[in-house]
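Beneath this line is the structure, given in structure tokens, with notes to follow.
One protein chain is absent from this view; the other protein chains keep their places.
First chain written, first letter: the chains are A, B, C and D, and each begins at residue 1.
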Amino acid sequence: MSYYFAIVGTQDNPLFEHEFGTSKQGGDGVARFREEARHMNQFIVHSSLDIVDEVQWNGGQMYLKHIDRFHNNYIFCFITAGSVKFLLLHNPDTHTPPNASSRSSAATARTSAYGQSASTTYNPTAPAVEEAIKNFFVEVYDVWVKTIMNPFFKLDMKVTSPVFRGRVAAAARKHL
Amino acid sequence: MTSPPYGSPIKSPQLGAIESSIVFPKRKGGSPASSLSNLPYRRSNQSLSSLFASTSSLPGSGPSSGTATPTATVARDSVFSPGGTLRPRSPAGAPVVDSSGLRDVLIRSFAPHVAVLASADTDEVIRQKGFPGGFLQLIRPFGQQVQGKVTVRDSIGASKSFEDFGIRFTGLKDGLNPPKPPPQPRRSAEVGEKAVNGGAEPWVESFPAWARTGGDVAQIEELVDRHLSYAEMQYGGSMSDYLKHDGDAAGRAHTSGAPSPFYTLYFRRLLSALPMSPHETFSHPVACIIAISSRNPSPIEDLRRLYNATNTGDLRLPQWVNNEFLRYYVLVHDEDHDDISKSTALYEQMKRHFGLHCHLLRLRSLHVLPSDDDSVRLPTTEWISAMEELTEIHRRGNSETDADPTPCLFDSDVSALRTLVRELTMQSIIPSMERSLTAWNEQVLSRRRGLSGRFMSLSKRWTPFGSSSRNSSGPLAGLQASGGGTSGNYDSLQGFYRPESAEATMRKLADYAVMLRDFKLAASTYDLLRADFNGDKAWRYYAGANEMAAIATLLDAHLRSGAEKSTSTKSRLEAVDGWLETASYSYVTRCMAPFYGLRTLAVGGELLKMRGTSTGGDEAAKWGSKILEDRLVGPVGRPLFMERISASFGSKLGRGELRWGGRRRKAAFWAVLAVENWLKMDKVVQAGKMLESVSELYGLTDAGGVAVQEDEEKGGGAEKAKPRELKFAEMKDFIEELREAVVARKLAAHGYEGEESPEADETTLVEEVSEKLDARPHRMSLIGIAAPPPMAGMDVTPLSPLKVRDEEPNFRDDSFE
Amino acid sequence: MSPSSPPPIWKHVFNFTRVVFALLVVNKAGGLIYNREFSAGLNKLNSNDLLILAGTFHGVHAITRSLSPLPRPPYGSFAPTDVPVRPTGLEVLESTHFRLTCFQTATGVKFLLLTDPPQPNIDVMLRRIYELYADYVMKNPFYTVEMPIRCEKFDRGLDGYLRVIARA
Amino acid sequence: MASTKAARLGEEVWKTRIDKVNAELVTLTYGTMVAQLCKDYDYDYTEVNRQLDKMGYNIGMRLIEDFLAKSSVSSCKDFRETGEMIAKVGFKIFLNITPTITNWTSDGKQFSLIFEENPLADFVELPDDGRAQDELWYSNILCGVLRGALEMVSMQVEAHFTSDVLRGNDSTELRVSLIRYIEDEMPPDDE
Partner (left out) sequence: MSSSRPLSNPSFNSPQSASTPPTAPAVRPPAPSGSAGTPQPGHSGLRYPSNRKTIYDRNLNRSKNAELSRAAFAYLFVEMISYAQRRVTGIADLEKRLNEQGYPLGLKLLDLLLYRSAPSSTQPPTTRPTRILPLLQFITTTLWRHLFSRPADALERSAANAAEYMVSDNEPLVNSYISVPREMSQLNCAAFVAGIIEGVCDGAGLKTVSVSAHWVGEGDGGGAGAKEGMWPGKTIFLIKFAPEVIEREEIMGGKGG
């Protein structure tokens, strides 16, 4: 179970990125993405902005829940009042070796790319999943509002504060 | 001929990667298929390049690029009039077929199949004439399009006429599995699917039946790969002007969603030469031509013999094929040697014995040379299996002469054949199909619709009614017999319905309706069948019914304007999604028949895309990516379908100034995936094309893009949805890497080939291609395609520009830091 | 002296039966920076005379301050941090028909209020006026300190307050 | 004792005679002003400090009138009392806070104001540019205010921050020193 969390500004620009693994069921909270995931995650998350742009106008919910999927990567979204998007990419894959690269065996590479195995068992709309991720988002939102209240924070500015990162990581540990 | 160890793409990792889902038979060096892979590319070889015409789109190279002599070109036109309708299927046609082109391909792919059974003497005559393939080879191309309008009455008596109606001539047993054991024991069901035999068959027969059977993804992949590699060869040298060209190509591709010629080829081959299977009857013969020649000593007896052979004898089709198809008797008269009066007499006699379904075909038996007056080159046959085309490529590739081996015939022959085809279609096939339709429709469907319950319960009631019916009482006999237990009609052991059973009949009815393009009737019938098949757990049938229910519904919706859509059509349209899902699931998971799964999703996706509704693009893309997730295609299909997905998303422009609901980012993303996969395949030209789309879609190319980042807070507000510059660092870097990779290779290719004369020594070219296949960069993978450790073959590759290129650091190592 | 919060306005409203004629504001330097009439009665003075009046009063006020006897020497003090006690100057100037009351703020601004001699609660009124000054003059971005006062809201504030009284 | 008297006064005035406004409006307005200054002066924080002090001075000159009018205090006995007034009345009635007043020098000319809370600095974190925390005094406007206000009542003082939690210090401290009492200028001779 690996997560990639990105806060995206109004210009499709990442303001904050954070990777982590699950801390549930004895997870060590370390992300298990393959080498390519580095850019892959960005591509996936960026492409799901299309969906966000569409659904954010229906109903005006801030927590948009599960909005998109690419193979075995599930995208959840929370959009702030200021149209900043919290995007959480969740890869339920459990059995990808930490250091797997594109050189790894056919089997592994395929599982993680087209991971049928995990995705069939994983249900992004399960109440438990939605709830946990919602709680994560809500906690991040609290920290986010504190960030933007700072008079020195400008629209679409990157967030570098280690305290902020710490809070996000804590929220992740707590809920995911 | 021997192939270098790294020569065969079958050995290339990408193919390996998908073996688990699709059986890609291991062809040994000797097999025709693999030997193709190290086929020398001779740009000088006209006869060969003409085979690639369907996918070559060099700027300036017109329809007749390369191919054949003036006479031949003229001949084409003379053969396929009324003019123009030739276009969608002309191999040498416009490089880009628009989506409606794909629809034509689709509609015309469901054509009535007509088996051809010629007596030995007939084939002899034709062979002398210069057609090693005998009568079948001669007549085949003329079925592709019946000359003139073809008018059909649909279930409600309304008649529609088509310009592009065609029939498919096949060998009687084409599309049946060869008796030999499948090359790969595992997934026997799957292997049962296809007519692939290991290819160990001796290369003597010029038209082996097995080669005429399609339904093999691996072969399609290989064929398209040949075309691609050829394209690389063609454009390898002329990048500079090519870049510009494919720029617009890319533009078109996303505005019009036009598929690349390679995709079109892939799609067509997917639908060509469908194997015979119990669960669908498209490739079952609707009729059978039984031909004898004027040379035959005992014509009537032979005709009888042949007829019986098809009924009971060794030529009898499997029991799950309905044998009640029309027999059509043809007497081939040898104008050059025999006396017409005798033939005419014989013809009269034939009519007396066999009824009206007879034809006297007057052909000249002399061998024709292209140089002769009024000589006409035999048109190319469109609907051939991938293996057959591969075989042809192979043959020509090896032939010493550059001369186009396509045999010729006389104008007179052409018109004679056309007349035969037209009569056969208009006077025999269509009427008989219409009759069957009406009969089955009334007797089976109307009842079936009347009551909800099980089918058999009704069947008893029909029995009296049925027997009183006139024409070939096949189905009614079936109905009688079918009075069994709940699922009495389904033989779960052998896994098929007997052809007379009501279910089989209804399926046939629906398939006929599709062939006659009465999609409404077809859709409703398939819809009804789904329940029955489901009840009987006849999964393959069930999958088929779902598949065709969806396809027919979409085609139906496509051909009629929204106004006249009945509510039933509308409700069915809503069901389409579920049907496709069920079909692909049953095919792939239950029946391990990935080929059909692929066909279902590919066709369904295209049709949804063509609907062009607000959701069409998304749905098409969804099915497209399912194809990839289920790994139904190989390394060639992967980027092709990625391009399609990109196009599907691209076709969804969104509404209004803000492009609300647009899908540009997704389109761009899939384009990136395609580029990356093309590079893996080392198809630089394709990669280059898609890269253009990437830039276009991400808006990177739009000149004068004002700096997005204004430190003025308000500045942010003004920006439009489309970013001028990618803000995600690693996306940006990755695309940069792709661009560098493409440029580097194009330059390398240019530098290497620019100097050489067109007659560059073949073997080095071969080496380059095959080496590319392995030397692909393993590091830069978006989706982790399996990349096994380099093969031994690689270490000893000769130093070539490619080798140098591989060592370029920026490409290899900076990939992920 | 301890702070005195004035009774609410309505009280004055009923108490007063007499008239407030005019208000003058004189700045530190003795310049007239504001004058406004609230009810007729006084004979008109031309602006020049008003200026002279302001200046003169300012001078007299200063002198009267130096006159006044002090518990301690006027300037400087014993403890260096002890605030020097500032004597007040002339506060009232009365004739049979009007009275001029002067209120000088700690910052040196003088408010001169011309009223009927028997007018009570003058100090309350002056304190209120001071507040109006602090609000509508000193909080107006377009007013420059020490300069003549042109603040429409100040005028309106005074009218609102003093006219009420006058009408009563 | 002066201090309690002042405290009572401050409370009383704040409760009865002050028009209120939402605190965040003030906080955010000050924030946007400081940010604007930083931008206008190209993040030259020493210059920004200067500008803030200037603004404060202007404010002080005006604010003192309001202070006097509302509190109706007459002049104080000595600088200590002044200090108490500033902390317990001045800050109370304008910012609704009472900084602790401490660190008097023996000569009673200097004292410090320690701010437990500072509405101006709510929500604020200084830019992470490696300089702001060493150079910018975010609330420097207060220094100017004291200077301006006291000058209007004839006290020339110097005021500056010595520490600020925004800089990572543990407290926010404002140091005020009396320089001199300004003598009244004699009235101009008219005639």
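Keep this in mind: a contact is a pair of C-beta atoms (placed from the backbone, for glycine too) under 8 Å apart; a residue touches a chain by one contact, two chains touch by 3 or more.
On a predicted model such as this, the values are computed, not experimentally measured, just so you know.
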| note | Filtering C:Leu24, C:Ala62 or C:Cys151 for touch with the omitted chain leaves C:Cys151
| said: For a quick check of understanding: of D:Leu9, D:Ile86, D:Leu126 or D:Leu174, which residue touches the chain that isn't displayed? | reply: D:Leu126
| field | Residues of subunit A (touch criterion as defined above) contacting the omitted chain | value | 10, 14, 17-21, 29-31, 56-63, 78-83, 134-135, 137-138, 141-158, 160-167, 169
| query | Given the full complex, what residues of subunit B touch the hidden partner chain? | reply | 655-658, 660, 709, 711-714, 716-718, 728-730
| said: For review purposes, identify every residue of subunit D that touches the missing chain, sorted by number. | reply: 14, 18-33, 35-36, 40-47, 51, 55, 58-59, 62-63, 66, 93-96, 119, 122-131, 133-135, 162-165, 167-171
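We adopt the following convention: only the chains that are shown with their structure count from here on.
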| query | Between subunit C and subunit D, what is the gap in Å from one C-alpha centre to the other? | reply | 28
| remark: Per the C-alpha means, the centres of subunit A and subunit D lie apart by a whole-Å value of 46
| query | How many angstrom between the C-alpha centroids of subunit C and subunit B? | reply | 102
| request: Going through subunit B residue by residue, note those that touch at least 2 other chains and give them in order. | output: 711
| said: Touching residues of subunit A toward subunit B in the complex: what are they? | reply: 9-14, 34-36, 38-40, 42-44, 46-50, 53-54, 57, 70-71, 100-110, 112-114, 116, 154-156
| request: Could you please specify the touching residues of subunit D with respect to subunit A in the complex? | output: 28, 30-32, 34-35, 38, 123-128
| Across the complex, what residues on subunit C touch subunit D? | 1, 3-5, 29-30, 55-56, 58-59, 61-63, 75, 79-86, 105-109, 127, 130-131, 133-135, 138-139, 145
